[in-house]
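Note that one protein chain is taken out, while the other chains of the complex remain in position.
Order of writing sets the chain letters: A and B. Residues in each chain are counted from 1.
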Amino acid sequence: MNEHSTDYNALKQSEPSLPARWYFDEAHHQRELKEIWHKSWVYVCRSHDLAEPLSFRTVEIGDQNIVVLRGETGEVVAFHNACRHRGSILCPERQGRLKSKLIVCPYHQWAYAASDGRLVKTSSFAEPDGFERDDYGLFPVTVAVWRGLIFVNLDAHADWDADLPFQREPAHLNNFPIEHMVTVHTWRKVMACNWKTFWENFNECLHCPNIHPELSDLVPMYGRRIVNVKDVPDWADHAGSEDPKYRGGLRKDSQTWSMDGSAQGHVIASLTADEVARGQTYGVAMPGMFVGAYADHMRIVRMLPLSAEQTELVAEWLVPHETAEADNYDISQIVDFAIMVMDQDLAACELNQRGLHAAPLQQGVLMPEEYHVKHFQDWVRARLQE
Amino acid sequence: MNEHSTDYNALKQSEPSLPARWYFDEAHHQRELKEIWHKSWVYVCRSHDLAEPLSFRTVEIGDQNIVVLRGETGEVVAFHNACRHRGSILCPERQGRLKSKLIVCPYHQWAYAASDGRLVKTSSFAEPDGFERDDYGLFPVTVAVWRGLIFVNLDAHADWDADLPFQREPAHLNNFPIEHMVTVHTWRKVMACNWKTFWENFNECLHCPNIHPELSDLVPMYGRRIVNVKDVPDWADHAGSEDPKYRGGLRKDSQTWSMDGSAQGHVIASLTADEVARGQTYGVAMPGMFVGAYADHMRIVRMLPLSAEQTELVAEWLVPHETAEADNYDISQIVDFAIMVMDQDLAACELNQRGLHAAPLQQGVLMPEEYHVKHFQDWVRARLQE
Partner (left out) sequence: MNEHSTDYNALKQSEPSLPARWYFDEAHHQRELKEIWHKSWVYVCRSHDLAEPLSFRTVEIGDQNIVVLRGETGEVVAFHNACRHRGSILCPERQGRLKSKLIVCPYHQWAYAASDGRLVKTSSFAEPDGFERDDYGLFPVTVAVWRGLIFVNLDAHADWDADLPFQREPAHLNNFPIEHMVTVHTWRKVMACNWKTFWENFNECLHCPNIHPELSDLVPMYGRRIVNVKDVPDWADHAGSEDPKYRGGLRKDSQTWSMDGSAQGHVIASLTADEVARGQTYGVAMPGMFVGAYADHMRIVRMLPLSAEQTELVAEWLVPHETAEADNYDISQIVDFAIMVMDQDLAACELNQRGLHAAPLQQGVLMPEEYHVKHFQDWVRARLQE
C-alpha cells in the first residue's frame, strides 16, 4: 500500500457488509418495512403531478396503500386508502381525479372530506346510538412537500426537518429548478433483488468499467472505479490536472448524460459554470429515491420494495419549461442513455442477489472506495438498532 | 335520529366488525379451515349430478380432497380421496364414473368397495403377517342429503339436525321443488378475496344502488339499500303501501331476475301467489352455499376457500322440468342477469379485500342495516370461540 496523501477519501479499513440473510429473509424484510419504510419519508410523485384540484395518486409502501391528493384549496393531503366502514379501498387506481370534494367509497358510498378526511356522510337511513362521525375519519398520513416533491411518512410523529431524508447535501441541487421543470417521460421496472442491493449498487463505482462501458467512457473518472478525486490514495499527484479522468466531469465535448453526450434542448439557465462542468449532481432521499441532475435535465428514480427479493423502480425525466415547449430536441437521446445504464445496474443487482444465499457467506466486505455504501449500511443498522 | 317505529329491524347500535387481519392472515385462515370449514356441512353438488350409479364428484375443502359418489344401490357416500397404501389420490378428476363397483387406485390398483370403502384387494402376491384389510378401509366422510342437495362434513361426529347449516328459515324454500328441478347452466370464477368478504357482501344491500344499478331497478327496495320493509326507522309510515319500493318484490310488470324482468319458460307451479310476488327468496347454508329462488328458476351459489385471499365461486341455474323440456325459453336472459350481478359483487368484494391491510384499521364498523352481517360474524366468532 502506498503512503496515502492527506484527505484520502476512503475507508481506512475493510468493513463487514450487512448480514447476507437481511437481503432475502422474509421475516427480516417485515422488520425493515416496519422500522424503515413505515417510519421514513417516501417519495410519491411531483407536486405537478397533482396540479389539478382533487387529483390523486396512490402508492404502496409494503402492503400499506396510501392515497395522496390535492385538496380544493391547493394543499396536499394523504390518507390510508381504506374506508372506515368495512375497509374497502377508496381509490383503486394508480392515479385519477375525484368527482367532487368528497372521497366517496366505491363500495357503500361513505363520503369523506377530501380536505381533512372527516367522515361527512354514511349511507344508512339513520346512524345508530353511540356512532359519532368524528370517530370515523380517514386515517391520516403525514405529508411533506420539498421543492415540488411530495413525500409521505407513515409515522404520525414524523418531522421533515428533524428526519430530513436528503443526504449528499441537498444544497447541491439549489440551482436546479426542480420544482419548475416538466416531466417528459416515465419508465417502470420490477427488479429481482432486495431494495438494499440496489442502493449499494448506486453508492459505488467499483462496478462501473465492466458494468457500464458507455457511462465510463462519458464520465472518465467512473472508468477509474471512483466518484471523487480524493477516492484514491495518490490523488494529490494529479491534483491540478484538467483531465476529466482526474478532476471528474464529462469527457471533452460532452455536455450531458445522453447517447452521444450532446445536450438536448436548453441548458438549465440558472446553473453556474461549475455546475455545468460537474457533469452530474446527485440528491438522495433515503430509503426510496434519488435525483440525478445534469446540464439540461434531471432524473428522479424511486424504488419501492415489493418483497424481500423484489423491488419496483420508477424513473422520471424532467426538462426545463423552455425545452418542453421547443420542438427541436431529441429526448430519446437522454432517456435511452439512462435506461441503458439502469438496465445494466439492474442486471448487476440481480446477479448480486442470486449469490447472497450461499450458506457460508455470513456477510460480504466493503472496500475503501465503498464509503458511501458503508454510510448507507450504517443508516440501515441505526434504524434497526443494530 | 327519528323516533323509531316499533319493530324497527336494525342494529340498535354500531357494532365492531371482525378483526381486519382475519381476512388476510394466512395463519388465521388455517384456524378457520380447522374450526369452521372442516367442522361444517359443505355443499358439494346436487343429488341429480350423481344420478348414474357409481358416478362421482370431487371437492377440495381447504387442502382436503373428498370424493362423493353414488353407490350401486343408490346411497350417497363420501371418502377422503386418498389411497391407504401410499396415499395416491383415487379419483383425480372433478367428476366421472367408476368402471366397476370398486374404487381402484390408479397407482397400484388397491381396490375399495364403492359402497363402504372397505379394502377389497391389494396388488401384492401375498399380504404380510399382521396385515388386516379391515384396518385399511378408506377414511369415511359424513354425508347428508337435504332436498336433493348433497353436503359433506369432515367432522365424523357431525349431525345434520343438530348442526343444521340452513339459516334464514329453510321453510321459505318449501314450495320450491329444488329436488326435482333440472340444472341448465354452471359458471365458475375465482375471486381475489377472503370467503367472509363475500358473505358480508351477500348479507347487506347498503351497496346495492351504486354497485347494482340494474338490480336496484328490478327490486326497488334494494335501491333504498334495504332488504326488508322494517329495515328503516320510519317503516310504519309506508306500512300499507303497494309500491314495491316499500313493500318489497319486483318492479311492476316484472316476474323474475332476468335481463328484462320477464319470466322464462314455466313459472314454478307449486308456488303461492305471495311467493311469486315476493320476487326472490333465499336459503343460506353456512359457510359455503346459498340458494336464490325465483318465480321461474332457482340458483345455487357455492363458495370454497382457496387461500386467505382467494375464494372459488360456482353458480348453478335450475329450472322446472317442464321448462327444461320446452324449447321456447331463453335461459340467457336469466343467466346473464345473475352473472352481471355476481360480477358486480365480485368487483366490490375485491375492492373491500384490498383495503383491509391498512395498518391502523383494527376492524370496521357495522351499521344498522347490517344486522345480517352481524349475525354472520357472530356465527364465525362462535365457531372460533372468540
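Basically, contacts are C-beta pairs under 8 Å (C-beta built on N, C-alpha and C of every residue); 3 or more make two chains touch, one makes a residue touch a chain.
Here the structure is a predicted model, which means the values were calculated and not measured.
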Completion exercise
Where A:I89, A:A263, A:L356 or A:V380 are the choices, the one touching the absent chain is A:L356
Handout entry: Hidden-chain contact residue, picked from the options B:D7, B:E26, B:D63 or B:D161
Key = B:D63
Problem - Residue among B:S100, B:S124 or B:S332 touching the omitted chain - result: B:S124
Problem - Chain not shown, touching residues in chain B - result: 38, 63-65, 80-90, 92, 106-109, 122-131, 136, 139, 154
Completion exercise
Where chain A meets the chain that is not shown, the residues are 1-2, 10-14, 17, 20, 23, 200, 206-207, 209-211, 225-226, 231-233, 348, 351-352, 354-361, 364-369
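Here, only the chains that are shown with their structure count from here on.
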Practice task
Using mean C-alpha positions as chain centres, tell me how far chain A is from chain B in Å, no decimals.
Solution key: 48
